[in-house]
Every structure is written in structure tokens, then in C-alpha cells.
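Let's look at subunit A:
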Amino acid sequence: MTGISSAAPWIPLLILLPLMAGALSFLFGPRGHRSLLAATMTGIWFSLIRLILDFENAGLQHYPIGGWGAPLGIDLRADGLSLAMLGMTATVGSFISLYALGYFAGDENRGIRFWPLWWLLWGALNAVFLSADLFNLYVTLELLSLSAVGLVVLAGDRDSLAAGLRYLLAALAGSLAYLMGVALLYGAYGTLSLERMAGLFRPEPANTLAASLITVGLMLKTALFPLHFWLPPAHGSALAPVSALLSGLVIKASFYMLLRLWFEVFPSALTEVFTQGIGSLGAIAVFAGAWLAFHQEKLKMLIAWSTVTQVGYLFLTFPLAAASSTSAPAALSGGVYLAVSHAVAKAAVFLAAGAMLKVTDEDRIDRLEGVGRHLPISLFAFAMAGVSLMGLPPSGGFIAKWLLLNAALSSGQWWWAAVLVLGGLASAAYIFRVLRRCFLPPREYAAFHPVPLVMPLAALSLAGIALALGLAAAYPLRLLQTGAPLLLEASAPSTVAP
Partner candidate 1 sequence: MLGEILDFSLAAILIWIAWRTVTTPDLFNAVVLFIAFGLLMTLAWVRLHAADIALAETAIGTGLTGALMLDAVAHITGKRGRRRAGRNPS
Partner candidate 2 sequence: MHVTVPTGTLGGGRKSGTVMIGGGLIYAMAGVVLFALGFYGFIVHAHLVRRLIAFNIMGSGVFLVLVGLPQRVAGTPPDRVSEALVLTGIVVAVSATAFGLALVRRLYDLTGETRLPNDPRPEP
């Protein structure tokens, strides 16, 4: 175990602040929710920046809650990967919060229900990214899923209720599969600490079964093909800021856990069959998702299917990182960078779409004519974020795919390189389908409602960040690689894999 045991309050504050904000916003309703938002966001950013500074000085941070320390107590931990995910959450979360201020301005009834759920969701995300305990991760995942479902059903119509129920059932089944795996591992090793488990885990068949159950549960929550069935209805029928949260952030939490567990705790169980298999599921998701996205009639469903595609790319990390020790750092950085830039870009796209739908009152893509004239900022944001989703330069998506492409070629797996390149073309097809419509002149009878300016601006800022991630990639990538045991131990699987 490397790193220092920290007593600075930044790690717990990142979890406590949003939870507290959730309790307060429920207690006080609409009163003072702007000041609460300002105070909490400032607190979160301040803690996060202090944590990053500490990390740069001292490296990996451990935080034994209650002073007990693992294995009796629960440890929190911050490394480069955690910080990248926390930064992603804070960035996307802040802009979605600002957007929500505008979005719920005329709908206080929903607004007062939105904020407590969203604060608890934010707290759950930070808790996932900081936890170093298998059972605690289960509780954080449940916190995350229930708040996410609560946000989906906020729309209140029958589609969103059905989608929310479908999502709830999928999430619950996934959690139980995960918990069964944890129960087996706890029975085998008598500890729940990730780091102790990492030292003890042996790839015996029983343990591998436990790891597989955990993996299936998390795949279900990440919506990897063929366990993606719940995602499009949930993300497509929720309110726009909620869709942005779900597609951008929530599915990344379970993906993060998969990376964390496989490359840190179970690397000895990584086999070529598993990595190539999960990569193939990812490849199928890339093409099937793009095909279905292209054929959607509703804008938000198109974007939701695009998320299925992007989740497919994320899972290419597994075959690329496990193949050889030379390709591992590039593949893992690329995978994480893709998760981060997709979060930013997809949130921007959903927010822009939300503004367009509020303006036109239409969810159908073929009714988007005239948006280019009436909502230029949103359309511009949509197009800019689309660049990142397609993986074109200069964007975070491009850097991420470039890293993955390098990993594919350096490990001699040209077929994954082909998936990356062709998948980008497929993404371009459905994005241009939307853009083409928007640039057509408006229909005569179409009505356009004004929206608060903060909505298109929030979308535009996120889209700008998606591009900036491509121009200033050096710092986040260095952060990801400093003191991250995940990447240091990534060479282990290559010696084990047949």
C-alpha cells in the first residue's frame, strides 16, 4: 500500500456537502435554493481543487473513516482515476445545475422535487469514486440508482414511469448480482477492503465466478449490449437535464468500478477470452447502437441510442489494456479519457436538445427545421459536442480514440482499430442527420417559444469544454497517470493472460 493517510477534510467534504445540500433543499423547498446551490458548488470545487493540490504534492491519499482503517473500518481513497472522475462530475454537474435553474424556472412544482434528488445523486457519484470498500460500493451504487430512477420518473408521464420502473428493476438485479459476488469474496477472504482483496485474490474458479457475477451486475448498470435494453427509454423519456446527468455521469460510475476492480483487484483473472469477449460486445454495441440511433424519430431517443454506442467504445479498453504491458497505459488513459469527454459532450448534446425541444415543443427530428435560425447557440453547442462524439480533432473524443487506436496498433489488434475508425463514421451519420434538419428553413406555422438564456449557454460551455479537452489534454492525462496504482499494475495481466 503506497500513498499517505490523510487527515485533511477534502475527501469527506466532497461526499458530505452534496448530501447535506440534499437534506437542506428537501427541508426548505424552493426557499434559498439559489444560495444553497452557490454555496455547495463553491464548497465542492474548493475541496476538489485542494484535494488535487494535495495529490500533486503527496500522491495517493487514503482516508480511514472514523480512524479505524481497513479492514475493520471503511477507507476512502483518491488516486488519479478517482480525481479524473470527480473532476468530470463537478464540471458536468455544475453546468447541469445552472441549466436546471433555467429549465425549472417556470415549473416550480418539479423544481422543488428535482434538487434534493440531484444533490443526493451528486453525493452518490462522489462517494462511488472515493470508496475503497466492496460493500460500501454496493451502498453507494444503490444510492446512485435510486436517485437516478427518482429523477427519471420526475417527468411523471406514463412513458417515463414505465421507463423508470424498467430502469429500477434492471438496477436492482444488477446490484444483487454484484452483492452476491461480494458475498462470495467476503466468504473467501474475510475482508471487504479493495486493497487487501487485491493482495489476496487468486483466480480460482470459485473466485472467478464471483468476479463474473460482479461484472455482469456492473455491465447491466453500465448498459453494455445486450444488457442495454433499459437505457434508451429511461434516458429518452426523462427531462433534459436528467437525461444529461444519466448519460453523462451515472453510467460512468459502474464503468469506473469495472475498471477499478478488473485492473486493480482481479487482474490475475483477466483472460483473453474474457477481454476479447467483452470487447466484442462493445463492438456490437458500437454498430448496432449507431444503426438504431440513425433510425430514431425522436431526438432524445437518438441521443440515448448514441449513448449505447459510446458505452461500447468504453469497453474496448479491456482487450486493449490487457493485451500487452506496452499498450496498457495508453489503453487505460484512452478509456478513462473517453469516459470523461463523453460525459461532457453527451451532457452538452442533451442540454442543447432540451433547449431545442423547449423552443419547438416537438420531440420529432423532422420538426427541427428552423432551429438553426431561432436557437443558434444551442445548435452550435450540439455541433461542437458532436465533433467530440464523432472523435474528430480537436476534441477530447479525438484524443481518447487516438490513445485507444495507438494501443490497438501497438498490441497488434488491428480489428479493434477498425472498430474505432468505422464506429466514428457511423456516429457521424446520425449526428449529421440531426444537423441537416436544423439548418433547413422553418415551417411557416411552426411556433417558437423563448427559453432562458442560461440554458443554451450552459450547453455551449460544456461543448466548449469537450473541445478544450482535446486542446489541453496534457494536464488531465498526467493527473491520471501520477501515482495511480491502477495504471502501474496494469502490466500484470499480460503476464497472466495466455
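How these were chosen: all candidates are chains of the complex that A comes from, given by their letters.
Assume a contact is a pair of C-beta atoms (placed from the backbone, for glycine too) under 8 Å apart; a residue touches a chain by one contact, two chains touch by 3 or more; residues count from 1.
Source: prediction; values computed, not measured.
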- Item | Touching partner of subunit A in this complex, picked from 1 or 2 | 2
- The residues of subunit A that touch candidate 2 in their complex are 135, 138-139, 142, 146, 149-150, 153, 157-158, 161-162, 164-166, 168-169, 172-173, 176, 179-180, 183-184, 186-187, 190, 192, 204
